[in-house]
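Of the protein chains in this complex, one is absent; all others appear in place.
So, chain A:
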Amino acid sequence: MADLLPEHPDFLWRNPDPKSSYDAVIVGGGGHGLATAYYLAKNHGMTNIAVLERGWLAGGNMARNTTIIRSNYLWDESAAMYEHSLKLWEILPEELEYDFLFSQRGVMNLAHTLGDVRESVRRVNANKLNGIDAEWISPEQVKELCPIINIGDDIRYPVMGATYQPRAGIAKHDHVAWAFARKCDEMGVDIIQNCEVNGFVMDGDRVVGVETSRGRINAGKVGLCGAGHSSVLAELAGFRLPIQSHPLQALVSELHEPVHPTVVMSNHVHVYVSQAHKGELVMGAGVDAYNGYGQRGAFHVIEDQMAAAVELFPIFARAHVLRTWGGIVDVTLDASPIVSKTPVDQMYVNCGWGTGGFKGTPGAGYAFAHTIANDEPHPLNEPFALERFETGVLIDEHGAAAVAH
């Protein structure tokens, strides 16, 4: 007879039934929802709170992103938010007592045209003024940092240089979620999976609870961290968001020996590549053009990004696509997030992180928790309020932030 299976290891969090009432409820148990709950408990002493997750913990975009972390954004507001986030990433493994493989292997954003070069150098200068590590590097330096890249001048879009942020990198996304979840749980936060919110309980202009697939839960405050489904949640609450939901795809190859020591992004030819710790090449590109909630996109988008990847990394021609998948990203028209109060009293929204939410996980949670606890934004997220679409004070990172949309 075969040996019995070993005992199941300890669970990292309880799976409690929802209580009838909480001081605050966070809708969405992805990275941002968990980070928000963590900082609500840790920084603001709010431990009688719950995170409600429609499916399983961190099964949405937190499970589907390409794990790139960087803070080299152009505008001051973004730089402050993402740099704060990066500084939190740097202390979180110790703080959460969990080695989630945060690896500061650097991120390069390639320039392929004169326009790219000018934009990149401008961004490096802006980053330096904001105290963010950034440098402009030559094609030869690009090659030195990443020997497998093709810097020949005989390709359609030759590498003319790159911006480089040494403190940027990657982390193991699932472990990040689990690390937050375990700490939340230790502090008394209820993480409730398979609990879909399908309505809000209102008292006049104020939210006082949520209707869920597991019954009504009263809540003093409600924070929405619904990512691609933010518009659906807002509609249930009776207001609109300037968000469009799009499919965004990514893929991995089979496992390879370590060949790619850093992270390379190219906005112009539209691919970004790193190599995960266990060896897969991880790649992503831009969103599918149309609105979609299907968590899948079209293969021609994958083909385009593979063409770009093989031209930049000829060695990849021998690799195989092992798996592709899609998530639903919530995109704003200025490509900046919304971390804000809402027209509903005691309801708050964190959304619009679009294609770049993973890197913002701790920063978003930190600022959003402050907003929820104090009923007013933290200075970090004050510029990211819904009102900016009326005042016109947009934070236009489209094309400015080395973001590959």
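Rule of thumb we're sticking to: a residue touches a chain if its C-beta (ideal position, glycine included) is under 8 Å from a C-beta of that chain, and two chains touch if they have at least 3 such contacts; residues count from 1.
Everything that follows uses one rule, which is that contacts and distances are computed from a predicted model.
Considering only "Metal ABC transporter ATP-binding protein", "Sarcosine oxidase subunit delta", "Xanthine dehydrogenase small subunit" or "Dipeptide transport system permease protein DppB", the record for the omitted chain gives "Sarcosine oxidase subunit delta", by its UniProt protein name.
Residue in contact with the omitted chain (choice from A:N194, A:Q244 or A:T324): A:Q244. Across the entire complex, the residue among A:S78, A:S231 or A:N267 in touch with the chain not shown is A:S231.
When the full complex is taken into account, the listed residue touching the unshown chain is A:G292, out of A:G169, A:G292 or A:P383.
The missing chain lies against chain A, touching residues 229, 231-232, 240-245, 289-294, 298-300, 332-333, 389-392.
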